[in-house]
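Heads up, one of the protein chains got dropped from this complex, but the rest are sitting where they should.
By written order: A and B. Residues from 1 in each chain.
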Amino acid sequence: MSATASNSSKMMTSPGDMFTLENPVFCCYLFWSTVLVVKMLLMSLLTAVQRFRYKIFPNQEDLFFKNLEVQFDDPNVERVRRAHRNDMENILPYFLMSLIYISTNPNADVACILFRVASVARIIHTLVYAVYPVPQPSRILAFATMLLITFYMAAVVALRTLSFI
Amino acid sequence: MSATASNSSKMMTSPGDMFTLENPVFCCYLFWSTVLVVKMLLMSLLTAVQRFRYKIFPNQEDLFFKNLEVQFDDPNVERVRRAHRNDMENILPYFLMSLIYISTNPNADVACILFRVASVARIIHTLVYAVYPVPQPSRILAFATMLLITFYMAAVVALRTLSFI
Partner (left out) sequence: MSATASNSSKMMTSPGDMFTLENPVFCCYLFWSTVLVVKMLLMSLLTAVQRFRYKIFPNQEDLFFKNLEVQFDDPNVERVRRAHRNDMENILPYFLMSLIYISTNPNADVACILFRVASVARIIHTLVYAVYPVPQPSRILAFATMLLITFYMAAVVALRTLSFI
């Protein structure tokens, strides 16, 4: 890692080169953000699976079976939709926050660990919320992990750019 | 700095210069992402139009007409809100995915076609969902188009950055 660090401090001098494949922090961000994007999109498909399993459709044109009426508020469907909404509330701001955090040229080891922990925490969040509900505080802990990491990155960026208020 | 500039104009290729107006792939992304941002924001206005047309307001302070009460679950308003939520679920992750896909320096023709097809598909999705509902599978096809394109980009980025797991 020290080789990487010295290497990057040598050639990454120009702060304009943060968002390139030559920056290992950015590559780590790319990989784990991609994992989270795929995870989020799979929530749409999981919702669709639940809708077909329980035959709960919210639109007239979606009634693929006979003798069905539009229906809302099915607990099995709504649980997945709440998990999906929670993803949007937390992961989407995290995407931006961690992206702009990279521009402050953070320590490579710290940044990569934050990306990994936050991403794995959200995968756990989905498992214990939407796939196989388990008792609290498992979901709260998974939720808090990414939240605190995002707050930490926000603090780093805000302190670094406070003079541009 | 001039060294960096001449270097980048030489290869374009220098992965540091992906996010500039000199990169036609990035310019194509800029244009079509802007179109989708405007489309998404217009959903807010379309919701407002439906609320005023059917006099359905969810907050006490929004009751602009006499003898009204707060009301939810109007099918005309909720249809637009479902379409809007579906936009957030799909277009916002796509924005990040396609942005970071550019950093892998993809083939320009392929990337631009993907941006155009995905964007037009979501415009069609809005038309057949919220503006003028038509029978399925029109909406499913429009939905699947952007979803599959986002998955393709995710596969490209993940394979390229797998070693940074």
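Details
Simple rule for what comes next: contacts are C-beta pairs under 8 Å (C-beta built on N, C-alpha and C of every residue); 3 or more make two chains touch, one makes a residue touch a chain.
Keep in mind that this is a model prediction, so the values were computed, not measured.
Check A:Val38, A:Met88 or A:Ala108 against the missing chain and you find that the one touching it is A:Met88.
Contact residues of chain A toward the unshown chain are 14-16, 18-19, 73, 78-79, 82, 88-90, 92-93, 96-97, 100, 103-105, 133-136, 139, 147, 150-151, 154, 157-158, 160-165. Touching residues on chain B toward the chain that is not drawn are 1, 4-5, 8, 16-17, 19-22, 24, 26-31, 33-35, 37-38, 40-41, 43-44, 58-62, 64, 72, 84, 88, 92, 95, 99, 112.
The rule is short, and it goes like this: only the chains that are shown with their structure count from here on.
Centroids of chain A and chain B (each the mean of its C-alpha atoms) stand 17 Å apart.
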